[in-house]
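Quick one: structure below, then a few questions.
With one protein chain withheld, the remaining protein chains of the complex are depicted in position.
In this document, chain identifiers A and B correspond to the written order of the chains, with residue numbering beginning at 1 in each.
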Amino acid sequence: MEHIVSVQFDYYLGLIVLFPLLGAIINGVAGPKLPRRFVHWIGCSAIGLSFVFTALSVHGLYLNAHEGDHGPVYGSIVYDAYQWIYSGGMELDIAFILDPLSAVMLLVITGVGLLIHIYSVGYMKEESGVWRYFCYLNLFCFAMLMLVLGKNMLVTFIGWEGVGLCSYLLIGYWYEDDSNAIAGQKAFIVNRVGDFAFLGGLFLLFYQAGTFDYVELYQYATTAETARLLAPVALPAAILIFIGCTGKSAQIPLYTWLPDAMAGPTPVSALIHAATMVTAGVFLIARLHFLFTFNPTIGYVVATIGTLTAFFAATIAVVQNDIKKVLAYSTISQLGYMFMAVGVGAFTAGIFHLMTHAFFKALLFLGSGSVIHAMGGTQDIREMGGLKEWMPYTEKTFLIACLAISGFPLFAGFFSKDLILWNALTNVHILSVPEAASSATIATLINSTSPVIESGGAVDVTTWASAFHWGFYLMGVLTAGLTAFYMFRLYFLTFRGECRADEETREHLHESPPSMTLPLCALAFLSLFGGWTGWPHFIPKGVPKWLGFGGHGHGGHGAPEYLDWMLGFEHWLDEAFVLSTSHRFAPLFGSHPYTQELIATSVSVAVALSGIGAAWAIYLKNPGLPKEIADSVRGLYDVLMNKYYVDEVYNRVFVQGSVKIGSFMHTFDEVVIDGVLVDGLAWFVEQLGKILRHLQSGNVQRYATYIVLGIVLFALAIRYYQYF
Amino acid sequence: MSWQPTLAHYLILAAGTFSIGLIGVMVRRNALILFMCIELMLNSVNLTFITFSQYRVDLDGQIFGFIVMAVAAAEAAVGLAIVLHIFRQNRSVNVDEVTELQQ
Partner (left out) sequence: MGVWEPLFFWLFAVGAVATSVGVLFIKNPLYAALSLIGDFLCFAGLYVLLSAHFLAVTQVLVYTGAIMILFVFIIMLLNLNEQELGERQFRLHHILAYLTAGIVFALAVSAIAPLVDQQQVATERQRVQQQAQNADGDEASEGFRVESPVPGLYAAVNEPAINRDFRAQIQSWEDGTATPADEKYRTYDPDRSFEVPPVLRASEAQAQGGTSSMFGTVEPISILLVNRFVVPFELIAVLLLAAIFGAVVIAKKRL
């Protein structure tokens, strides 16, 4: 992160951001007058050009690597677009930074974004005023790219607010329907709560470190002298920023907006509420990894919230009947996984899962969009079934995505999810501050009850911390089983079995046009092979070198020999998080970490397979069984069906509460503000005016006298001000 | 205060005539005399300029005086034209009868 590469093409970073903005402006200004085809072309080519330049600059970043101690060092490319605020000691630029972390995000945003733009052309075919849609979509891409590329926290914040705005606009895209508009407002307001905390954390950091710049903050946190200064604010600042992340990424307690956000068009759900925007929180924590590993307590908070969210969202998803609601809760659950990963310090795993999740969750949403399109707007899976017959492409790609999210071996989700689970069990992360202050000093500085114990160079964890790690792992495995179960419940109910749709709908059933199926196929390809850059560590080690597909070891003598590309993702990102060194402890039976990985992976695969099997047994084999089960545990079923009554509680406490406060404020406003202050002031001015009216004689000389008197009084004041 | 004129003498004389002119501007109702008082004030300022010019052996002050005279001439010409115009309209040159500002 410190190493900045200077290159010829740094302005590409500006172009990446510029194209979607231009697309949004053109469509927003001239859209209503343009033919429909032009609107499509502008929207898609804006994000397409962005994708091209992203690819070029990431390739450039790759070529600029040089060999470091732990493998290639990619450094970062910085582009200063505009001098924004220069005030006192603060120098704030609109500056962009491209490093391996933002490169991954950029490729996901522009790549998946491009596919979804193309898909939207087909999906929104029957809509009028589609220019508004593409304008918002491009604007969203612009904001998201700002968020990801920002070199300082304020640029990120612009993007952060921008994506929130676009999310609001797109959820309420069909604003003629009140419930859609209300869902948009709910998303916006819940996000405000998080953003407020985020701003607080941001200012706290600025107050202490005096900078918004990530690189400078990083140096501040990793230099011994300044790290000591940062220690007191690190925990509150990180917690506040994390609250912001829970808002944007739909974690407990601010997740309630995401299921309602499904009111928007399905491609929007795919792009914003699955692939990109909701992952912003994960990205931000990875960006600020030096802050979140500064104090181990923060990590445990993040991981606990993530784990709880993952589990509870999965249980809710099991009973939902709306195809998009299931996917929404599934998204929340998967985001919980990512937070679990970044919480235990496995940033690479978290970002890896972010990427694979973007592929298969976008695919799932687009597939569901295809289904909804074919069903003429119906979203209830109880009215579907047997759609395989009519929609072969959608069905196959949907199946691939379901396998991927369930963690079926060799599919994308398998690699990333198992990496997370293994890390959740064994990983402890603390920031290593060089030389003068060892991590132990920092740890004692921060918190005497730190969960991390450093004894003679080896890292150990306390008993309660160990319990937390077991908790993360077991809940994670359980969630993996639930995920497999509800995804295949969705798949079986939708595509297999008998068709439960009525005659009219059934006649209308059709496969979607190529503009929709082609993105599906592309995403299916990515869901299949997107994870192949991050194999479990024991596999590359086990492949004999003589098989020889060009593998070679990094580093010097004695470095492990393995197939390079099989751990490509990890190597790409390792350098970004290199200073927050990872420590593994050994809670499992085997002493070697890779043995532990093997065990952890086997367990979760077995659980996932049994989840799939249970779904098959319950929903496909015995169609009557679900009702029986639901009846036998009616209480639990109702709780899950009503999403643990969280919305009701929030409604009672926060919404009604603020309504009460609001009505009190209204009375206060009427009586005190309006009555006493406003009307009273008006009355006072009127009376004063009646007196002062006599001064307005129209006599120039009087006016002249007043002027001179004023000047004289002023002069007197200046002359004798020291006596007042 | 000595009998010999010094800087202070000239300046206080200028301040005095300026104040008299100021009173005239604020008190006299005849527009013509009002103008005369303005000329008086301009002259007082001129005197200050020239006093300092002599005091500092710096001709800038006299140049300023010269410029002030020219401006005063222009101002008198336009001002008297306005007085003439007012007289034609009101049959009077008393400024307190010119109260269009009140409306």
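Methods note: a contact is a pair of C-beta atoms (placed from the backbone, for glycine too) under 8 Å apart; a residue touches a chain by one contact, two chains touch by 3 or more.
What you are looking at is a predicted structure, and each value in this text was computed from that prediction instead of being measured.
Undergrad: Given that one chain is not shown, what are the shown chains it touches?
TA: A, B
Undergrad: Considering the whole complex rather than only what is displayed, give the residues of subunit A touching the chain that is not shown.
TA: Touching the missing chain: residues 701-702, 705, 708-709, 712, 715-716, 719.
Undergrad: Please give every residue of subunit B in contact with the chain that is not shown.
TA: Against the missing chain, subunit B presents residues 1-13, 15-24, 26-30, 32-33, 35-37, 39-40, 43, 46-47, 50-51, 53-60, 62-63, 65-67, 69-78, 80-85, 87-88, 91-94.
In this section, only the chains that are shown with their structure count from here on.
Undergrad: In angstrom, rounded to a whole number, how far apart do the mean CA points of subunit A and subunit B lie?
TA: 76
Undergrad: What residues of subunit B sit close enough to touch subunit A in their complex?
TA: 22, 25-27, 29, 34, 95-96, 98-103
Undergrad: Can you tell me which positions in subunit A touch subunit B when the two form their complex?
TA: Going by the criterion above, the answer is residues 696-701, 703-705, 708.
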